[in-house]
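Dropping a structure here in structure tokens format, bear with me for questions.
Complex shown without one protein chain; remaining protein chains in place.
So that you can tell them apart, the chains are marked A and B in the order they are listed, and the count of residues begins at 1 in each.
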Amino acid sequence: MAEILLEHVGKTYPGGTQAVSDVSLSVADGEFIVLVGPSGCGKSTLLRMVAGLEDISAGTVTIGGRVVNRLEPAERDIAMVFQNYALYPHMTVRENMSWGLKNRRIPKDEIAARVEEAARMLELHPYLDRKPRALSGGQRQRVAMGRAIVRQPAAFLFDEPLSNLDAKLRVTMRGEILKLQKRLGTTALYVTHDQLEAMTLADRLVVLNGGQIEQVGRPLEVYHRPASTFVAAFIGAPAMNLLDARIEAGHLRLAGVDLGRVEGEARAVTLGIRAEDLQLLQSGGLPFRIDVIEELGAGRVVHGFVEDQPLCVSLPSGAELPAQLHLGVAPEALHLFDAITGKRLPQSVHRSAKVRA
Amino acid sequence: MQRFRPFDHLILLLGAAFLVTPVVMAFMSSTHAATEIHMNGLFLSPGGEGMATYEKVLTQKGGFTGTVTGARMVMNSTILGLGFALGKVVVSMLAAYGLVYFRFRFATPIFWMIFTTLLLPLEVRIMPSYQVMSQLHALNTYWGLIIPLLASATGTFYFRQFFKSVPDELLEAARIDGAGPVRFFLGVLVPLSRPMMAAIFIIMFVYGWNQYLWPMLMTTDERFFTLMRGIKTILQVWIGSQIPDYNEAFALAVLAMLPPLGVVLAFQRLFIKGLTESDK
């Protein structure tokens, strides 16, 4: 059990690639942190620096009060679960779990007890004497978890541990990982590019972009107040609509429609609207031309255009829709971003006098 | 889909006959008396003299000094084959491990130094190699017979290719599990490489057993003669004799080809796998 502290951590690969730059993060004891971001944004690199598998080019990493920059992975008191599990193919499940403990000269009966306990938690008993080859993907995943648990480490590190599983199993294992982590109270650093996984697992989310932290926060906080268009587009499905709009004479205008009062001088802004925040109106509002309808069963996602800007709307399933819709949105649900930098603007939108709900 | 194809079978039968008949003939003829062979030519059926011939070849002291028996030659060939195979697996596996799994300054030049040896077979530098060995007083020793043959990177090359195909995460997991270089090598890599080691061992055993030129030069003392060297001797005695000992020559040939043949047939799959996968 320990807190992890990253201070101005950076990584430059020998070829010159700047994979991570100036990342600072403080992880509390027992906290579940998810690092999320698109492919190549440096998630794995950051995690591997914490693990000691990559040299740290800049900054310091502290685990449980110890600066670990110069320590071997085995000395950092961490355990890691890999995407391809990295089980030792020639060892049985039991041996896979106990090898690391043997290497640290832990007494035999203690090892047996820990393996026993982990096997019970993960329901691995029937497989203890099998080789990984003879296990299904989900079982292998559990063995990899078991190998991490028996170490009783200060922190768990996960690098996309579920991405080799099928969709259904992924949901199940997600639940199991969360339950285990809460029960053991071990600090966890979890890398994924799946935003749904990130939302459901995290105590706090860290959104990375191009090697830098874009936003840190609780999942709902990030969802409701994305710090930039990048985060807005990345978190949530379907992705938040981002539209070119203007502030004119104290009003926010899109496609000639007044969406509410807003402070500030006339300028172009990027307007973010979540698909589920849009509602159907009888008349008025935003004129919307339907292009494609995705029926999801419980609801439908309607893709179309406002003038010539693409927009998608989540609507309940129901009757046939006409080709043209009228959409309304509450001003509180509007997100404003700088049209150039993409950063969130401080202003919020208020109801104009003449707009009726 | 698949029909019976008589023409294909005909070609295969002809091919197999062309390849196998001489071997069968050698074996069958070795069980006939020399005079019989001299009169009737080679045989495709067994004769009655087999036991006597093989016993004679194995136990009779021959050569110019009369100190070497067939059994002794079998032993020497075995020592050469096994010693070479073992040395090859150990030396080349260690070197490949050093080259693949360590970050160090001279990895590239050392890689080239070792792999340049693939360029030149022993035969082209046989004369100076002999001179070096005689300067080292290594003529007529087992180590002199075996170790210079190890100076080629074939095994290292095979193991390097194999190690490169081992997932990186295995080393990372092992490092987190507290394994240093030696423990990772013995605890993970060696067990993983077992099929590869076996395949290379077999290939190298055959290669070592079959060596001809090098033992011929390195051994003048007949106590170190291998079977291949014995074949040369028996042919030298042959010249000028009225009825050559065909049967004994064949018996010696059979002794010389039996172990490699047996090994290859017994481990056919492993052998083919080792041979064809390592060239990639």
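Basically, a contact is a pair of C-beta atoms (placed from the backbone, for glycine too) under 8 Å apart; a residue touches a chain by one contact, two chains touch by 3 or more.
In this section, contacts and distances are computed from a predicted model.
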| message | As a check of understanding, state which of "PepSY-associated TM region", "sn-glycerol-3-phosphate transport system permease protein UgpA", "ABC transmembrane type-1 domain-containing protein" or "Oxidoreductase" is the UniProt name of the chain not shown. | response | "sn-glycerol-3-phosphate transport system permease protein UgpA"
| field | Hidden partner chain, touching residue among A:A58, A:L71, A:L184 or A:A330 | value | A:A58
| message | Among B:A52, B:L94 or B:L186, which one touches the chain that has been omitted from the display? | response | B:L94
| Which listed residue (B:M73, B:M204 or B:I231) would be found touching the missing chain in the intact complex? | B:I231
| said: Give me the chain B residues in contact with the hidden chain, please. | reply: 2, 4-5, 8-9, 11-12, 15-16, 18-20, 22-23, 25-26, 29, 37-38, 41-42, 90-92, 94-95, 97-105, 107-108, 110, 113-114, 116-121, 123-132, 147-148, 150-153, 156, 160, 163-164, 168-169, 171-172, 175, 180-181, 206, 209-213, 217, 228, 231-232, 235-236, 239, 246, 249-250, 253, 256-257, 260-261, 263-265, 268, 272, 275-276, 279-280
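In the analysis below, only the chains that are shown with their structure count from here on.
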| message | Can you compute the centre-to-centre distance for chain A and chain B, using the mean CA position of each chain? Integer Å is fine. | response | 58
| Of all residues in chain A, which touch chain B in the complex? | 48, 51-53, 72-74, 78-80, 82-91, 99-100, 103-104, 147
| Tell me, which parts of chain B touch chain A in their complex? | 167, 169-170, 172-179, 183, 187-188, 191-192, 194
